[in-house]
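A single protein chain has been omitted; all remaining protein chains appear in their positions.
After this line comes subunit A, so read on.
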């Protein structure tokens, strides 16, 4: 599904290149649950941003579902966002002025889904996440865990083939974090959604099927996780 070849990212400052990513090559298949780990400054978030097409690498090739991402125009890239990619953020990034239901509905609007279907899909997702009672609340009326659930619901409602999550539990207490990770695992196993997450936590990483260890912009380890749970 995703093929990275020799991805490099550096910032040139007064002739000195400071590398964020070096020679990153890897392949991620449909249905994998990948955790990107590493210390601060290793380039995890940058790698995820490149995967999410929010940033462009300085060099290298990136193929997403058979398409060369780096040669895509803005419009095509937005099409990919609409149809294939769901984002989940550490700070949730819900739109404050929208209610829970409206936040979840938003991606469907851009996908030009009909009104009736939007309604049913939003109702469906709300039901699945047990948030029907909260649908008319605004984000600031929810707890962090609940907000992140809305964030995931929003990512899911457009039925993406891949979810990119940047420290999805970073702001949460551990009980809530476990709940979110369980949800990810379930989505991955039951619906076959590819998940790539950046995390600091070994516990969280253990939920996935594969771990990429980054150090100073280089993949040090690429290991499969033994399914123990």
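We adopt the following convention: a residue touches a chain if its C-beta (ideal position, glycine included) is under 8 Å from a C-beta of that chain, and two chains touch if they have at least 3 such contacts; residues count from 1.
Just so it is clear, contacts and distances are computed from a predicted model.
Candidate names were "Succinate dehydrogenase hydrophobic membrane anchor subunit", "Energy-coupling factor transporter transmembrane protein EcfT", "FtsX-like permease family protein" or "ATP-dependent DNA helicase RecQ", and the UniProt protein name of the unshown chain is "FtsX-like permease family protein". Looking at A:78, A:132, A:203 or A:223, the residue that reaches the missing chain in the full complex is A:78. Residue in contact with the omitted chain (choice from A:70, A:98 or A:215): A:98. The set of subunit A residues touching the chain not shown comprises 45, 49, 52, 54-55, 74-75, 78-79, 81-82, 85, 87, 89, 91, 93-98, 102, 105-107, 109-111, 154, 158.
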